[in-house]
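Removed from the display is one protein chain of the complex; every other protein chain stays in position.
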Amino acid sequence: MATLAFLVLAALLVGSALAVVLHPNPVKSAMALVVTLFLLAVVFVLLEAHMIAALQIIVYAGAIMVLFLFVIMLLNLGDEEQRARPRRRVVVHGVAWAAGALLAVVLVRLVAGAPLGRPAPAPEGYGSAALVARSLFTDYVLPFELAGLLLLVAVIGPVVLAKRGR
Amino acid sequence: MIPISWYLTLSAVLFAIGVVGVVVRRNVIVILMAIELMLNGVNLTFVALARQLGSVDGQVVVFFVMAVAAAEAAVGLAIVIAFFRNRESVNADDLALLRW
Amino acid sequence: MWVDVGIAAAKAFAVVMLVLNMSLVLLWVERKGSALIQDRIGANRANVFGGLLPFNLGIINTLIADPIKLLTKEDLIPAGADRVLHFVAPFLAVFPVIVTFAAIPFGDVLVIGGRTIELQAAALDVGVLYVLAMSSLAVYGVVLGGWATNSRWSLLGAVRGSAQMISYEIALGLGLVAAIMTFGTLDLQEIARAQGAHLWGVVPLWGILYQPVAFLILLIAGFAESKRVPFDLPEGESELVAGYFTEYSGMKQAAFMLSDFAEVVVVAGLATTLFFGAWQVPFLARDGWHLPGGVFVAMPHLAVVALQIAAFTIKVFALCCFQILVRWTLPRYRYDHLMDLGWKWLLPIALANVVVTAVVVVLVA
Partner (left out) sequence: MIASSILWLIPALPLAGFLLAIATGNRALVRVAAPALVGASFVVALVAVATLAGAEAGSRLVDPVYTWIEVGGFRADVTFRLDALAAVMVLIVTGVGFLIHVYSVGYMAHDAGLPRFFAYLNLFMFAMLLLVLADNLLLLFVGWEGVGLCSYLLIGFWYEDDANAAAGKKAFVVNRIGDVGFVLGLLLLAWSTAGAAGMSLDFAHVEAHAAGLGAGTAAAIGLLLLVGAAGKSAQIPLYVWLPDAMAGPTPVSALIHAATMVTAGIYMIARLHVVFEAGPAALAVVAVVGVATALFAATIALVQHDIKKVLAYSTVSQLGFMMLALGVGAFATAIFHVMTHAFFKALLFLGAGSVIHGMSGEQDVRRMGGLRARMPVTFWTFLVGTLAIAGAPGLAGFFSKDEILWHTWAAGHPVFWLVAVVTATLTAFYMFRLLFLTFFGAPRAAPEVAAHVHESPATMTVPLVLLAVLSIAGGWVGLPEGWLWGPAIGRFLAPSTGHPHLAHHGAVGEGTLMLVATLLAAAGAALAWLFYVRRPELPGELAGRFRALHALLAGKYWVDELYDALVVRPYVRLSDALWRFVDQGLIDGAVNGTAAFVVVNGQLWRLVQTGNVQHYALVFVGGAAAVLLYYLAR
């Protein structure tokens, strides 16, 4: 049952991910990515990472992807322009897909063969906001603050970059 | 109980798809999205291995990845907008200004 | 097993019905309310018995005739539209809003047949985050609806809508953070239970007493999230015809309208849960009334539960009515004013509120 659910989920994920990469229309690509991210959130729930799953949707699906869509619409982009000659494009894409497939095969071989054994039992409240937050504000407090700084830069930087006529 | 290595396999496939997307797409915004896909593939690995170890450290890393991804998207899209304003294009072929 | 599934299904059905019905009722309330405010009769064209009754049946018109009309109208898809996304968009608009309600508790526990049933469709330990996550997804309906129809007005509405919703989501989230800090949990049911105490044995200790600022922020941001006046720029009739759903008709258009009203209900539900004691009735505990002065009046369990559900419904409805009142009272904002309000006022205030709350929480603890 769970296995079947996972397989269906995985198939949907791979399908939507492929749609991101293959669909010529950026809006459709973005929507496919939203679906991918949403499904990933579900996978996170399966892995008992509730907090991360919620954040995945809030941050990725809710904020980042909306930003992407917003920009696509602002620039009013249509289907992707293909300039290379078709034959050359086929060659380049063929090479790229072959390299990607090789990478996928190698990575899968590497991780699938990993001697992991059974997962450790999840502690009480695993994946909850409290546990993640405790870790975040104790062991990782410095990276946390640095991430805050980074985000501040990311707030100021785009304003400077995108502002018209400075 | 689904073996953790299945999740890892899934994440590897997602990552590879993202890589191909970065290479083959011409639209800079889509390239950025493919990068997000790669990041998410890696995120899945972190969450899966966090579950494997029964520790939340991996989830904390994912938290940071999200923060960085948000920053990256904001700055990246701002650059795209600035570029579009100059060249009326978001095609990666037009971004090769530093070429000899 | 099957009983559990049945119970879950029943709870889900109850929640969906609550939202949908209240949305419909709100539609009528809005029509009547606007008429009242504008000093006209309104919604009076539904007489069944030829005007013999002493009151008109506008409510029936709104509840039954309107939906039937909308359902049976032709579904127009403009030329050049993206058929798939055009079809999906309305559902993407409605779905997250209704689903949001799953995390909101509408009563305490119901003990029946030896089972203890939480009166909440989905008992989530990250309930508040869930609410935020779902409300953040609501923007896709707007964006895609606007984009898929291949219309300038729609696209402008979509761009406005996405920017507005993203902007106010931040203020909304920060407002909720302050509330969460006060209660120390993300579980909405626990938050509801935490509001059962009374100050000096008389005043019910609801969230509004702790977090009035957060409530105001939630309310204002809620207006923006539901894209209603004074923040109805994405669909402002005088500017963009009907904004992002200009090119929709029939049931799909109804779905967009429904999502607006459902959003009003969700905002009201969230505000009720966080700031107005959720299902709490003053002095009513599980076993009966604990009135001031040590007076105790026992009550049957089912009656208590029924009272709590009723109290929750009434509170939500009251808040909905308040939103409608605001909607027909204030004029529309200009777009830059809207952004100014969101980024330059709400956000700093929410941040300050968070800081002050943090200090107080630490000091009290």
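Just so it is clear, A, B and C label the chains in written order, and each chain counts residues from 1 on its own.
Rule of thumb we're sticking to: a residue touches a chain if its C-beta (ideal position, glycine included) is under 8 Å from a C-beta of that chain, and two chains touch if they have at least 3 such contacts.
Being a predicted model, the structure only gives us computed values, none of them experimental.
Using the contact definition given at the top, list the shown chains touched by the missing chain.
Missing chain, whole complex, touching shown chains: A, B.
Pick from A:7, A:90, A:110 or A:153: which residue touches the chain that isn't shown?
Of the candidates A:7, A:90, A:110 or A:153, A:110 is in touch with the missing chain.
Return the single residue from A:7, A:95, A:146 or A:160 that touches the missing chain.
A:95
Would you mind spotting which of B:31, B:44, B:61 or B:77 touches the chain that isn't drawn?
B:31
What is the set of chain A residues that contact the non-displayed chain in the whole complex?
95-96, 99-100, 102-103, 106-107, 109-110
By the contact definition given up top, give the residues of chain B that touch the hidden chain.
Listed in rising order, the touching residues are 19, 22-25, 31, 92-93, 95-100.
Here is the rule we use: only the chains that are shown with their structure count from here on.
Please report how many Å separate the Cα centroid of chain B from that of chain C, as a whole number.
Inter-chain centre distance comes to 34 Å.
Roughly how far is chain A from chain B, going centre to centre by Cα mean, in whole Å?
For chain A versus chain B, the centre distance works out to 6 Å.
What parts of chain C, by residue number, touch at least two of the other chains?
Correct list: empty.
Name the residues of chain A that each touch 2 or more other chains.
51, 55, 63, 67, 74
Using the touch definition from the top, list the residues of chain B that touch chain A in their complex.
It is residues 1-21, 23-27, 29-30, 32-34, 36-37, 40, 43-45, 47-48, 50-57, 59-60, 62-64, 66-75, 77-82, 84-85, 90-91, 93 of chain B that touch chain A.
Could you please specify the touching residues of chain C with respect to chain A in the complex?
Against chain A, chain C makes touches at 82, 85, 124-126, 129-130, 132-134, 136-137, 139-140, 143-144, 146-147, 155, 158-159, 162-163, 165-166, 169, 173, 186.
Which stretch or stretches of chain A touch chain C in the complex?
Against chain C, the touching part of chain A is residues 27-28, 31, 34, 38, 41, 50-51, 54-55, 57-58, 61-63, 66-67, 69-70, 73-74, 76, 125, 128-129.
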